[in-house]
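Right, I'll just put the structure down here and ask away after.
Here the complex is missing one protein chain, while the rest keep their positions.
Showing chain A:
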Amino acid sequence: MLTKDVIISENSTKLLLLKKHQDYLSAYGVKKDNYEYCMTEYLRMSGIYWGMTAMDLMGSLDLLDKQQILDFVRECQHVCGGIGASKGHDPHLLYTLSAVQILTIYDALDVIDISGVVDYVKNLQQEDGSFYGDKWGEVDTRFSFCAIACLALLGRIDAINVDKAVEFILSCMNFDGGFGCKPGSETHAGQIYCCLGTLAITGNLHYVNADLLGWWLCERQLPSGGLNGRPEKLPDVCYSWWVLSSLKILGRLHWIDKEKLVKFILACQDEETGGFADRPADMVDPFHTLFGLAGLSLLGDQTLKEVNPVFCMPEYVIHRLGCDLQLLNV
């Protein structure tokens, strides 16, 4: 069988093009009538979080218009306390977390009604411990992570039933030690990150078979150096984040070949426009740009600020909060 992978060309970029990425992200969204920009309005709040976290990791947060961003977040909160992706868009846990992350980085949580957010999150927890993403009832371990990360950043984790939330996460554990969207769902690196993040915040990592899961995670590395999110899939820069952060939480980051992965991530930069794509020579976007940079930060790049593996936010911010996290050591 042919391994699904890409070939990194000899003359691919080997330097981190910081200035290019800063230009790319500060220009993103300036042209409001850009097609891609308008078609992604349904995830705008997360887009802002990706862009600003990337900028902060590069030490250039001041290039963004802080007041404009704060005003935008305020306008997206609904009476129920939840926050939508954009003005007029419905509240959802995904965007509520992004908004709280943005405000935490800016140390400006007072911009929104915090107790409203806490109530919104709390009311989405179900009897089995799971969380609905919004009032319509979709269940996913991503939403468990959103709820718990959000409350942890607000220092209000006591508002929900943590034991039940953990019980639900554990009910999604699979034969390979990984986790899926809901009970019975196949293991996926993105869901592993969400579940490990939830367990790290609540101090329950002892439930994980770290060697078995660590093996599955490090097997994500392909000959090109890139990581995929499931067996027999193509590599993608965003898994540099989900797989790496999971290995970091499990204390097994050294189980992959760092040098080869750095080479793969750098090859995904666009030398003309700045930004990172999922794979070399593809189109760039702010999402892959953040996860490329965050991956490089976890791999020890000294030109970037240190990133926190659980919250995907600059470590200095989490340090400032005094947030207590459990990480494993080998």
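Keep in mind that, in the parts below, a contact is a pair of C-beta atoms (placed from the backbone, for glycine too) under 8 Å apart; a residue touches a chain by one contact, two chains touch by 3 or more; residues count from 1.
We take it that contacts and distances are computed from a predicted model.
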UniProt protein name of the chain not shown, from "Transcription factor Pcc1", "60S ribosome subunit biogenesis protein NIP7 homolog", "Geranylgeranyl transferase type-2 subunit alpha" or "Ras-related protein Rab-17-like": "Geranylgeranyl transferase type-2 subunit alpha"
Residue among A:Asp107, A:Asp128 or A:Glu186 touching the omitted chain: A:Glu186
Among A:Cys238, A:Ala267 or A:Leu293, residue touching the chain not depicted: A:Cys238
For chain A, residues in touch with the removed chain: 1, 3, 33, 35, 38-39, 42-43, 46, 49-50, 84-85, 88-90, 92, 94, 97-98, 134, 136-138, 142, 145-146, 149, 174-176, 180-182, 184-188, 190, 193-194, 197, 212, 215-216, 219, 230-234, 236, 238, 270, 277-279, 281-283, 285, 287
